[in-house]
Structures are given as C-alpha cells and as structure tokens.
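Apart from one protein chain that is not included, each protein chain of the complex appears where it belongs.
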Amino acid sequence: MLTPLVTHSAYSLLWGVLTPQQLVEAAASAGWNALALTDCNGMYGLPVFLDACKERGLRPIVGVECTGGWGRVVTIARTKEGFSRLTRLLSARAAVLNEAGLPAYTRFVTLGRDNKQHSEALAKADTLLWCELAAIAAMSDPGLFLLSDSPTFLREVPCSPWLFALLSTAHASQWRALLKTGHKPVLSPEITFLEPGQREVQRLLAAIGLGVTVREVPDSMLAPEAAAFEYARAADNAGEIGLSLASDNSGSAAWLASAPLESRFCDLESSLAEAATANRCITEEALSEPFGDFVFPMWQAAGATDEVAGTCAPNDGAGAGISAPVALRRLAYEGAARRYGSLPPAVRERLEYELGIIEEKGFCDYFLVVNEIIKKAKRICGRGSAAASIVSYALGITDVDPIAHNLFFDRFLNPGRKDPPDIDVDFAWDERDSVLEETVRMFGAEHCARVANHNCFRFRGALRDTARAFGMPDEETSAIERRIEHNRDAALASADSVWKDIFSLAIRITGLPRNLGTHSGGIIIVPGNIADHVPVERTGSGILVTAWDKDGVEDAGLVKIDLLGNRSLAVVRDAIQNLHENGIELDLERWRPEEDADTIAMIARGDTMGVFYVESPAMRLLQKKTGVGDFAHLVIHSSIIRPAANRYIEEYIERLKGKAWKPLHPVLAELFSETYGIMCYQEDVSKVAVALAGFSSSDADAIRKVLTKKDRGHRLEMWKQRFYEGSAAHGVAPDVIDAVWDMIMSFSGYSFVKAHSASYAMLSFQSAWLRAHYPAEFMAAVLSNHGGFYSTLAYASEARRMGLELLPPDVNESALRCKGKGGAIRWGLGMIAGLSESTLKALVEARGGDTTPRRSSIFRPFVSVEDFAARVPFSREEAEAFVGSGALDSIAKGMGRPAVLMALLKACTARARHAGPGLFEDAERVSRGAHISSTPHTRISSEGSPSSSKTSERRIALSQMQWLGTTLSCHPLSLVPGALQMPRLQAAALDRHIGEYVRLAGWLITAKEVLTTHEEPMEFLTFEDETASFETVLFPAGYKQFRPALLEGGAFVVEGRVEESHGAITVTIAALRRLPAIPKLAETPRAPPPSGFGYASKFGYQAASRN
Amino acid sequence: MNDEGLYVGIVTRAKNTGVARPEAWLAECGWDEWHAGRGKREETLNSAGAAQALCVRLPRWVRGFGAAKPGATNLRQTLKAVRNAVEADVRAGRVMFLLAEFPHSFTYSVGNRLWLDRVLGELEGLPLVVGFWSAEWYTSRLIEGLKQRNVALCLYDAPRLPGLPPAVEVLTADRVYARFLSRNGAAWKNGQFGHVLDYRYTKKELANIVPRLLMWRRKAEAVGMVFANGRWAAESAALMNRLLSAHVEAQLPKGGGP
C-alpha cells in the first residue's frame, strides 16, 4: 500500500483543518499501517501525532513540508541526526520571520496591505529554506528524505540519492513534467481534507491568518480539492483498474480509479511502479521515534560557560570544578544546618535518603539549577510535590519543614518512578518575568526556551474570528455573544442566514490550534543547543518558545522547570517593605506566623479577604463553619475545597465537630486518620489503590495522573475495572468499593498533594499574620497588587470595614503603590486609570523619589498646580486623570477642580507649542482663534465660572469611581440612586434574622457558577452593602430567571431567606432586581444626548445626522 | 365649531366673572376665584351656558400661596390640597388645564429647578401647563424634562420685549396651551405700560394662526388658547372661534364646500 507521505493537520497553523487524531483515525480506518505528518513549515503537532499513532498502532513518520514561494519540499526524517537538522532549519526560518514581527507559520504575504518589511522577510525565509534544502540534498547522508514537486527546485538542484520528485495524488497534472526532471519519482497520496467541503473551513482559517475577509482569499492559497481523503483512499478499490503497479499488493495507484485520469497515465506505468516502490522504501526507512531519553539542564554547563560562573557556583565560589552531587550535598547540609540549627539524626537520615535517590537518578543538576534560579528572587514559594523534600527545604525552595508536617518524599521521587522530577516555584507576579529573563541570561539564550501554549480556538474566540472574516463589526458580534451567553439555543435559532453560516463554521474551527502562546512559567534548559531538540520561535510578545506545549515537551523528554507568578508573594513582600519604611522590622528568620494565636483566630473566623488562598467565599465559609484556623487544618481545608468534592465537605465538617464516624474500611481508618477518614490529598488516591486494590506504586501513580487529565474517559474506565477487580480480590465488600471509588472520583479535575497544600498554607499564614497585625500595610499591598479574588472596589470596602481610612492619591504624599501607615491607606499614583508609565516615572523623578518622600533630602514637593504643570509632562487625557482622581487637591490652594484642570490643559497646550509649531497645532488655526480674546463676551452662564466652584462630595465620589475604580470614603452603593434609601436590612444584621425573608441592597463582588448533581447550572454570589459582605445562593430556577440581569454586575436588590449552617450565614435568593447604574460624570447634567429626541443616531444614514 | 379638543376662550377675572360669553368654550380663571366658587360653580357656569372647559390658573409663583388649604404648613400639603380640589373636576372633564405660571423673578437657579421638580412630581397626572416669563427657562434641559413628565409648556403670543418670554412653540406633552397677550410692543416702547395688553388682534393675524392651531390639534389631544388681551379678549375669542369653525367646516366633506 502507498503510505500517505504528504499530510497536513491543523498544526499547519491557520491553514490545516484536521486534527492529527482525525488524520490517524482516518488512516487507520482505511487500513494504512504507516502515516506521515508533514505540516507546513512546522512540527507543532508532532507529539500529538506520535501519541495518536501509538494508540492506533500506526507507524508514525516524521516530516515537515518546507514551503516557500518557489514551491515545496517535503522532508522526512530518516535518522535522529536528520530530525535535529529539521528542528534547526525550522528554528532558523522562524528567526528570520520573527525578526520582522511575523509568526513562524506565515506562508503568504499579507493580502491587500503592501508591507515591505514583511514581504522582504518572507522572501528571505524562502531563500533560506531553498539554500538549506539544496545543501541538505547535496550531503552524503543528511538523515533526511527530500520529496519535491517544485519544478524549479528539481531543475536547479542536482540529483541526489535523498531527493525525489514527488508525484502527489493531489497534483496529478504535474506528473509528466516532474518525471522529466530526471529525479527519482515517489508516489504518495496527499491528505489535507477528509472531505472537499472542508476547503471552506480552510479558506476561513487562511482569512483569519491573513486578516482579510473570506471573499478575499483566492483559491490558489488553498489546498486543491484533490487533497481530500477520498482521493487518497481510492486505493481500496484495488482490483477495479487494469493498471497494476510493481509486484506489491497492487492497490498502490488504485486511487486513479476515482481520479478521471487513469487512461492518461498508462504510458507512465513503469515510472509509477518505480515511484510506488520508492514510497515503500521511504516508509520503511523513515524515523518513527524521534524522541529519546530525558534531557536535563546541566548545572556544570551553567557554571562553566558564562561570565557569571561565580554566582552559579555554590556559595563561596569554591564550586568551580566540583561535581554536581558533591555540590548538592554540601548545599543541602549547609541549608539544613541553617534551618534546624543543629542536625538531629532524623534530619540527617532523611537528607541521606533523599540525596541518595536524587543522585542515583541523576537529578542533582536539576536541583542545583533550580537553586541557582531561586537565588534571583527575594521571596519564593515552592509548590507541588517538591515541597515534600527536605532537600528543597534545606535549599530554601520551600518553607515547610517536611519532618514536622509529615510530608513524604516518595510522592515526589521514588526509585520506581519513571517520570522526571517536577519542581515548580512561585515568584512574585511582577518579578517573575525578570527572573525568567535572568535565567535565560544565566544559562545562555541558545540553551533555553520557554514552553509554549498551543492556543486553540474556543467557541467565543472562534466566533469572533469567524465573524471578522465575514466582515461583521465587533459591536454586532458582541451583541450576538451576549445573546448566546443568555440563551445559546435561542440565539442560534433566531440568527439570520449569514450568522448561521458563521456559527456553523465557528463550531467547526473550535478546538483547532490557532497560534502559539507562552506557557505560564515553564522553561526548558538543555546542555546543548535548544534548536537541536525542538523547533523554537518567538511569540508575538518576543519570547522564545518551543514548538510544543507542556505535554509535548514532556513527551520529548525535555525536563521543564515551572517558574510561576504569584500575587500574594508580592503582597507579602510589599507589606514587609511598607513596614520597613514605617520603621518596623520583622525578624524573618524567626518569623513563625503559623504559631500566632491572633492569626489562627482570625483565620478561624474567616476574616481572610486578601489572604492568600483562603480568601474565596467558599473558603471563608468553610473556615466559618469549621471554626478552626490552625496550620494542620488549613492544609486540609485548602485541599478539600475542590470542584468535585462538595459532598465530602459537609461530612468533613460534621466529623470535625465531633460526629462519630466509622471508616469505610479498616485500612482507610489508619491511612486517613488525620483527615477524619476522608480522602483529601491527591496522593491519597494512590495510597488507597495500593492498600485496597493491591496496585503497584507505579500503577497507583498512573491512576492518580489519569484523574487530572481532561480526556480521562475511557482510560479511567480501564482503571476502574482494575480497581474493582483488585479490591474484590482483597476481599473488600462491593458497596465499600463503590463508596471508595466515588471518593476517588472526587479527585477528577484538579486536586493537590499535601506537600503543595502545606507550602501554600505557609504563605497563607504569612499573609494572614500581616493582615492580623498590620492591616493598613497589608491591605495597601493587596490593593497595589490588584489583589487576587476580588476587585479593587471589594478590597477597598473591606479595608473600610476593617476600620482603615482610605486617603485619595496625592502627587506629594502618594507613592506609586498604595501605602499603609497606622490606620490609613494612601492610594498609589500608579492605581489611577489612564496615567502612562512614562508620566508616572517623570513625576517621581521630578519630585525626587517614590517612597517615603518626606524624609528624603532630595525630595522636592510640588508646591502649586503651576509648579506641577511646569515640572511634569502629561497629556490632556492624563490631566483629566490627575484632576479627576483628586491627586492635585492638596496643592490646588482653593482653586476648584475645574480651574485646576484648565490650568493643566493650558500648560499642555503651551508645552506642545514649545515643542515646535506644527506638531500639535496648526498655525492657521491659532491665528484664527486669535481674535477671540479681542471680542469681549460677557459670561452668561448661571452655572458659575470654572474658577470658583467647590466640588461636591458626590461629584468627588463619582470621579473616584471613574479614575480609581472605587469610591474611597463611602460605599459605591451610596452613588446608586435610591439604593440606600429603600426599606431594607443591612447585611451586618443578617445574623439576627435567620429563617426570615429579607430584602437587601448589594453590590455584586463575585460570582461562581457551579453545576448541581443534575448538571443544572446554579450560582453562588457574593454581595456587599455599606456594612458587610454576604453570601447568597441562586438555585437553578432562579439562575434561569435572573442570570441575564447579573451579567453586567453592579448594584442589586436581593430578596430571599436567611439560612444558617454551622454558624455560616447565606441568603437563598428568591428575587433579584438590578438597580440603576451609577451615572457617569458626563451624564450628570441630566440632559438627553445631543440628538434630543433621538433622531440622529450614530449611524450616518440619514442626512439629518450630518447636521 | 365642532372639533373636539380644540378650545378657544378668554381669561376671566374676579371682577368680571360674568363676562363669560356664550362663544367662549374655555375660560381661564384664577385659583381663588375658582376655589371660592366651587360650591356654586356648576350652576353659575352652566347657567351662563358658558365655559364647558376650564383652565384653572394657579396663583403666580405657587411657592407663596397657602390658600389651597388654610393651615397647610408645607409645600407637599399645599399641593396635595390642590390635587384634592381639582382631581374630580379633571376627571369629569370640567378642568382641562392647570396652569402654573412663573413670574420673571422666578429665575433659572438650582434651587428653583429642584423646587419645580418637586411641584411637578406632586402634581403628576394632572393636566399641567407651566409658563415662564423668564427667558432663562427656555433650555433643552427643561424641555426634555417636561417631555419626560408629560407637562405642557405654555406658549405665548406676546410682544418681543426684554422680560417677556420668547415666542417659541414646542410640543412637550399631549396637550397644548397658548395664551394670547398682545402684540402691542409699541405701547411698551412709548412708555404706555398700561396699554401693553390693550391690543386688538386683526382678522388677518388670527387667520394666520389657524393652520398652526389645527396642526397642534393633530399632534395633541387637547389644544387650548385663551385671549388675555384685555378688553378685546372676548371679541378676539369670538373671532377666532368663527375662523376656526369656518375652517373646520370647509374641511368637512359636506360636498360643495368652497
């Protein structure tokens, strides 16, 4: 049979339409036993393809279709050497295109817009491909097969044993010409579509890629219709045609039966036979396993290769020349001594045990590399299972003592485990990028690449892209989206014909890869050249990434290090810094927040808004219900709150509160005594599988892993069967097995290992401690880092509830970030909407410093508005922001805000004029206006002149809403007409009305949608009024009714019954009504829009609107 | 004149209550007068065979009047009293308009605007007409506000003099109310202030207005026009009535019209 050597999947980005799985599936069903994937100028789909082939028992062939303006060469890897050659070639081509800002998948010059830089870059990439391929063809053994149907290429490049003339079934008309070139022919089916109709999908994808409408994409940019699976598959019709080729099983060219060409090729019989044989040879010789063993980062490579060798070597620079195991051992012992003071036998024993395994498995370098990286940041938090390691603790990767908290190393590394270790580290969110950059610099750019994300079309994005390709304006698309959000079926049913087309196409591209993004923090460091292992390219934001996503690089054996961003680390850092500025120093070495009684009590009350990981409404409710706040329980709580475990939470609370319980099985009683017999941590699944069903530890690990995968379906079924069989064999009663399996299923989706939860709980305690003892500094840090779970508005309300005073931004008093001191928080200048970074920088420079300005001798405060205007450059829009936010009120000296704004605007104009005539002003206009001042005009307004008025409280609050995103001195509800005046209960008094039907006014601060056991959507909503926040539940019936009103957020009237459970209070919503929105400042004149009766709309249809 | 909803009338004054002429369909009388005659009103008016529709004119600058209910202590009570007093007559179709006219001293200040808002709010649902003598009130804000509240803006036919309202016409409600004061601008200029309202509209002048009135009739449910040109009021009203009748008849498909 002829193996399809030319196929395109959707990983020919924005061109291909089939997923590799679909291709493999089709090939398997057609009876092929080998299949190549040759995407255009890329290998993005390779790992997925290999996986799919493995599953269907097909022999994968690894290739790339190198396409340029001159034609194409399909390259097929024969050896690993050849494969590396391909990855290097793709990386080199990508580099050329990236330089011009084009993505690596670009094939065509952008239509319609003649961008010289782009077309030059593309031409350069084409040339590069040509030259490299020609050079490869000339090599004695390049490790590659080159198949080309480009007449120019074949004509120019001399014959070579590796170069073939490609007779593709999709381009039969070219065969004669190709055969004449004198190169050996190879015959291959070509597959781009499963059915010819998919060509329209391809047209759409191309239009999206090119940024044009579908009608503008010419047919020549698409694959020919003959590249459909039907043509390729015609081989099944073997016997029907007389043309028999070679001695193989004769069907090879039977596709001709369906192509109406057979008679025309009779004379080519012998050539075609030869071509078919070539196909067979290539199939046999091609490389099918491109991936090998793990590739670890090398510590030596890091230490030895660059100028920062000193910093990379352990501590004192004595590292040069010593081996990794020695260095690691030394660092571990030193660190342990620092952590524990002395080295008790238990610690020593544990260290030896861990070091032994790490060394045995060759992971020393990996640890040392991570150690080098974390040295770059002040504050980090190890996450994942690595937190169970005493070596991590000793190196400072984590802050949790694994011995004290019973964390077991085996979950992280054990002798039987086959996959590489995985150390994930959190950094402050605003430092992470610089850490990553520093890491790349330290290890050398050619050794490093970030892990990519394959951004796939999701329905919404697909709809938007499709709509654009059909020329729909975004506004209309947004309206449709809202309708879909509300009621998808109704929206689809009522759409007109054009939108119906858009919908159906959007659904067809949903799930296909769209472009390359950057994985949140994964980085690959290899000893050699990264491009030898994986094609690399730059994303739109200029970051060098691998062509494969995190699963792909894992398949390829490339060991990644995850460096992730975490806002709470920045919160803790900033709060401590703020304390330092206020003259308060913490002894961080002796800081034991988890032992602090006040902190524990505060956590137990659920007073944890802003506190890392335990601030969500669900978590706070759980805290309130359990009433415990110690470290051990917090570890349990942060693990038990997970999507699928709701029903075990109630049971847990009751058991915690002393309900008698019987273990499902005696074995479990022992295993889970510390979590009251409830499986809580991810590793519990493995434990139970080993203990109850007699799984080996690697099988047990596998079942744990399957649960976290998205496409767990059928694989899980297999494990379930094995689990049931194993348990039954161990004499476990069927109902117990059922119950245990149910509990195991509660781990699907995501779940945490204990070590991870413990590491996070430590950070929770650090931030909780700060909240308990230094609320102003803490909340200031939360606000500056844009918190986590809630909006600025919600945090500001919480701060007010905590008794803190919120001071408006001030050009002299404020730092860029919010700062707390005593009982007040001073708003940061950086938190004002609409101010550019450069303006802020200029401001800080002009006054001589950011923080604690008053104390500094170089501090030059702004003494007046004129002074400010003279020293800080700003735009007209920024002037509005400065004035609107109130940042200039303190230097206004009795001038009203309008007068201040006018002064700033004048300064803007004056500056622009000095910057040179003609830049912003045109001379004629200036002169035209010149006679204005000479025509005296009395002030007519009864509204008062701009210089005198005093801005009202309400107006100040409204402009704070606009420029700061929240009000400062009052609750935003007070700006909503009628909200606080209506008869209602205040939220703070809810606990006195349990069981009653009440009405409240509330500002929606967060909402979480969940599915009931019957898969019906319902929602947990958190509101707040001026006294407190309150939790509500919207059950499915109410959800259907009120959901549309909720979409836009804002203020609501909430009515419902007050319920209490374990001391936590919720309101079950019976009715919900949206209150009017807060008026915008520009609307305050209470005037209708300029069109008055509305006869002039935005749409310029009627001439009326032109006037 | 048999076009329903089109009312022509004159201003009656306490001193010449009996002036209501048979031709006049609409009478505008002051609040005190109307209030005083409440008990006997029916017979007086009907016996005179005169006004079948009435415009009750609230005292100028309502703010200062407490006559509606002796002992009323605040605005709300006062306006409630007004509402109570007229509501039945409004429902019965006897009071067609409730005119609140504000003198020149009622300026366009924030306080006055808020106060007006309250007055209009309290009297919501009544066939209100507001008239302003201060030109300051003629703003888009006021007009849009009146539209929202379905309150008519009184239209004036008055000399073009400073201190008198501008002669603009606009439809803000489902009713229109126009007052014909005079066109005697010359008297003012000559210092004969007493004669400003002493003006005899010519037939031509009134005939010019007829199409506009009929147009308003098409757009609104009730159109009232009263003549306040002093001693000529009754004559002008009668003349206008005739003109209108002629016009309406001319348009009736009786066959053989002019």
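By letter and in written order, the chains are A and B; residue numbering begins at 1 in each of them.
Going forward, a contact is a pair of C-beta atoms (placed from the backbone, for glycine too) under 8 Å apart; a residue touches a chain by one contact, two chains touch by 3 or more.
Assume contacts and distances are computed from a predicted model.
**Q** Since a chain is absent, check the UniProt entry for it and pick the matching name: "histidine kinase", "Putative DNA-directed DNA polymerase", "Protein FixA" or "Sugar ABC transporter permease".
**A** Looking only at the record, the undisplayed chain corresponds to "Putative DNA-directed DNA polymerase".
**Q** Which residue from A:182, A:197, A:211 or A:1017 sits in contact with the chain not drawn here?
**A** The single option touching the absent chain is A:211.
**Q** Among the options A:288, A:510 or A:909, which residue touches the chain absent from this view?
**A** A:909
**Q** Which residue from A:107, A:411, A:468 or A:550 sits in contact with the chain not drawn here?
**A** Touches the omitted chain: A:468.
**Q** For chain A, enumerate the residues touching the unshown chain of the complex.
**A** With respect to the unshown chain, the touching residues of chain A are 211-216, 468-476, 479, 494, 496-498, 876, 880, 883-884, 896-898, 901-902, 905-906, 908-909, 920-922, 925-926, 928-930, 932-933, 935, 937-946, 949, 959, 1080-1082, 1084-1085, 1087, 1089-1090, 1092-1095, 1097-1107.
**Q** Footprint of the hidden chain on chain B, which residues?
**A** 108, 135-136, 138-141, 143, 159-162, 166-171, 185, 208, 211-212, 215-216, 218-219
Criterion: only the chains that are shown with their structure count from here on.
**Q** As a quick test, compute the distance in whole Å between the mean CA positions of chain A and chain B.
**A** 70
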